[in-house]
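All protein chains but one are shown in place.
Our next item is chain A:
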Amino acid sequence: MDLRSALLRAAVGCPHALVVPAPGTDRLRARVEQELARRRWPIASAPADADLVVVVGRPGRELAAVVDDIWVGVPAPRTLVRIADEDEVAAALDGVVRRLADADAQRAAASRSGSRARPPDPSPGGRSHGDGGHDELGPGEHDDHSAHTASDGGHHHHGGGMELPGGLAMADLGEDRDGLALDQLHVSLGPVLPEWPSGLVIDVVLQGDVIQEARSRFLDLDEQGATERLPDAARALDTAARVLALAGWEGPAARARGLRDALLSGADTAHVPEELDDLRRRVRRSRLLRWTFRSAGAGRSEILDALDDVLASAGVAVAGTGEEGHVGIDLATLDARLVGAQFAAARLVVAVADPQPRPAPDLPTAPGGAS
């Protein structure tokens, strides 16, 4: 039995963490990400890939429902951590490996969740788990929703009334940009997607991977407490890191995040301006990045210009000369920009725009330089 527990400990020694931030908790989320990076715990891209769910801040009613939803899709061994304060971060993550390696507790929880995935009656949202074909659930398997991150439940369904046995909706038909009748899929993007603004949900109509309609909103706006904003420089670096990560350029993305963390912790910032310049130069000089961004739905290399502006504003903010940094855009503008964009382009548009729950009303809606 000793070998087994040793193996189990080795298996869960480096858990993948899915971070679910409440809206307006950017600072705390950055702190959590920094701690995860220090421990070399990878950030999971989806619930299926996660061992650990970190709920950052105090989620409101809507986000709490999302967390419950996601939790069903996280494979055991798994654990959930709620962090509401910066002082708790390290302590909360310290206990994770021990809990994951606790085979008895994990097994008990796993079988319970297995049965939980088959509710006695269909839920009102139109999703019921477990049709007849899924009755042979073994102890090691459980049913859950398809996409947690792009959840098909809830408010889709403007048209057809067909339902699949799983409680999912059929796609509608609609005209695409070339006038062909193609399937339309109503999906909600967010709030738990990699490199996605905290608490943002965008209800989109997809045809293929082209967005036909988009309506974005923030969860729990009514219950939201005081938002803690990142300082301008850190925020710009956070935005840049997300754009770079979405572009699949993980090295520079991690470096941007490292600079953000250095600024936030305020420990040793002497090297920051130089490294920031270096990063900006690399981004600007990368022909491949320019080439690959060029066809972005938002226009020719507009994303790259916006990214460059973001990095420039970070430089200005670090130097402390400028008074106004990178300002997010309002949601209506964002929606308009998303229409007609392909999925990959839309993700970049959202990341570079980086909308905030409550844009300051007195500031002009200057999008991150993209125009």
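In the analysis below, a residue touches a chain if its C-beta (ideal position, glycine included) is under 8 Å from a C-beta of that chain, and two chains touch if they have at least 3 such contacts; residues count from 1.
As a convention for this text, contacts and distances are computed from a predicted model.
S.K.: Can you work out the missing subunit's protein name as recorded in UniProt? Choose among "Periplasmic nitrate reductase, electron transfer subunit", "NADH dehydrogenase subunit H", "Ferredoxin" or "Sugar ABC transporter permease".
M.R.: Missing chain, per its UniProt entry: "NADH dehydrogenase subunit H".
S.K.: For the full complex, which residue in A:L219, A:A247 or A:V272 touches the chain that was left out?
M.R.: Answering carefully, the residue with contact to the hidden chain is A:A247.
S.K.: Which is it among A:D49, A:E86 or A:D308 that touches the chain not included here?
M.R.: A:D49
S.K.: Under the stated touch rule, tell me which residues of chain A contact the chain that is not displayed.
M.R.: Touching the chain left out of view, chain A contributes residues 7-8, 10-16, 37, 40, 45-46, 48-49, 51, 73, 75-77, 110, 127, 129, 131, 134, 140-147, 149-150, 152, 164-168, 185, 187, 193-195, 206, 208-209, 244-252, 254-255, 258, 286, 288-289, 291-295, 342-344, 347-348.
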